[in-house]
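Every protein chain but one is kept in place in this view of the complex.
As written, the chain order gives the labels A and B, with residue 1 at the start of each chain.
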Amino acid sequence: MTPLSKVRAQWPGFTPWWIAIGSAAGLLNSAGFLASVFFANIWSAWLAADIAREHGRGQAMRRAWMLIALGMLTNAVRITYEFGFLLAGHIDSSLSPMLGLRQIPIVASLVAMGLGLHAMWSSFRSLGLGVKLRKLDWALMAAIILLIPPVVWSRRGLNDARSPFEIVRYLQFASPVLLAIPASMAVVLYRISRELGEGFMALALRWMAAALGIRLVALVLATAITESSTAGNPLVIFAHWAFLAALLCRRHLSHVTSCLVEQYSISGPALLATLGWKKIQH
Amino acid sequence: MTGHHGFAQQEWFEYLEGTLPPAQRAHLSAHLDSCPQCAQLLHQIRAWEQKVEEEARSLVLHVERHPYDLDRMSTEMMCRIRLDSPPALAARGMVFAEAVRLLQSVLDPLCGKGAAASAVRMAAERTGGWLDRRLSSERWPVFVRNLGEGVGAVYGVPAQLLIERVGALVAAEVE
Partner (left out) sequence: MGISTFELGITETEAVLDFLAEPTQELFGPVFRLYAPRLLRFFELRGCDRELAEDLTQDAMLAAYRRAGFARDHANFRAYVYGIARNLHLMHLRRLGRSGDRVELDAISDTLVSALPDPFARSMLSQSLEKLEVVSRQILTLRYLDGLEYHEIAEVLGMPTGTVQWKVFDAKKKLAEWMRQR
């Protein structure tokens, strides 16, 4: 078995299963939805922090993963906060204005995510990837930005927009704008994944791009269908679990690489021979 | 044309090339006289060959329409040979070019072919040499270190360790 086929053999094919299980659990009821998203976020935060530790101090990629972990953790904190209100029977922020304060972690999470993805882009640029974007990419990014004004406008009727707290009102309008930044970065990540070709990192970036894009779609959908506040829930759940899938792919890359290091340490010359390397004496 | 007409593909090939022994050639010619299907196909092949050979000649003449400066190239070549290291060490230069390809093939499935190619190119630039021309044995560890750092910055320490491990193994194998 060559090192390459070992890499392939170790691929567990877990991703679709996790997404299916997570999504199914989240669709049960409001509590199930929050629990599913919370679980996905906590797991993602832990994985992102773990991946960050693989990078040296001061490296852009370490900063990227740490910020992503922070974003996920903040989101988990927000969900815990909302869950407390749900348990107390207050699911409407017009009845309990304190629920509106969830906008703070929401915005903090989006800022961290945006900064993290930007740091990730910088890191790829150092390897000559994602340097040039195509016209289609720019057009997609422009389309994402153009989506934001109507979304912001239609959110003026939401409870958090009428919160007695001034900061909550501002942040409520800022969150769609801040969500557009990671969604635009999704376009960049997808372009980089195409440049990478195959491999676990490319797969991870594709899941990440899908997750970020779907979150934006979910927001637009939830804004458009005002009759039902849960209209975008299935997409939100999918987005969070897809992001987790991305991190699992990235983590798996580290696992496979570590296995290969071990294999080369044990039987290096034999593995080199499988790659067509012939010893040449001088 | 082959098999069911009783002649091997090799015989048809040699007939077309004019290398079939006379006895077999006569036998095959007799078949062609009695088989219009084979005769027509053979005629088409010859027509194709004639046309393609004409075009190939035009193409070569077109490419060679501006004369090559062989005197200058020859002088430059001899200079490069003189400046080059002793033959035994110089041969190692080619080995390292192969080693670079090997490192890249290790990285391909992990990082993606695009990233692996880009990382190798950037590491070679940082090392200060065009891959197949100036990467001497002394520069190999520097190249490996540069490649490890470049890939490690994006893919993490395990990837860096892998490159350093394989790089060291290759160096040991060559020595």
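We adopt the following convention: a residue touches a chain if its C-beta (ideal position, glycine included) is under 8 Å from a C-beta of that chain, and two chains touch if they have at least 3 such contacts.
Computed from a predicted structure; not experimentally measured.
K.L.:
Which displayed chains does the hidden chain touch?
P.N.:
B
K.L.:
Pick from B:A26, B:A47 or B:A172: which residue touches the chain that isn't shown?
P.N.:
Per the contact definition at the top, the residue touching the missing chain is B:A47.
K.L.:
Please give every residue of chain B in contact with the chain that is not shown.
P.N.:
1, 9-10, 12-13, 16, 40-41, 44-45, 47-49, 51-53, 55-56, 58-64, 66-68, 70, 73-74, 76-78, 80-82, 84, 87, 90-91, 93-94, 97, 101, 114, 117, 121, 131-133
Throughout what follows, only the chains that are shown with their structure count from here on.
K.L.:
How many angstrom lie between the CA centroids of chain A and chain B, rounded to a whole number?
P.N.:
It comes to 43 Å between the two C-alpha centres.
K.L.:
Over in the complex, which chain A residues touch chain B? Could you list them?
P.N.:
It comes out as residues 3-4, 7-8, 51, 54-56, 59-61, 123-124, 126-129, 195-202, 253-254, 256-258, 260-261, 264-265, 268-269, 272, 275-277, 279-280, 282.
K.L.:
With touch defined as at the start, can you tell me which chain B residues reach chain A in the complex?
P.N.:
Touch residues, chain B against chain A: 88-89, 91-92, 95, 98-99, 102, 105-106, 108-115, 118-119, 121-122, 150-159, 161-162, 165-166, 169-170, 173-174.
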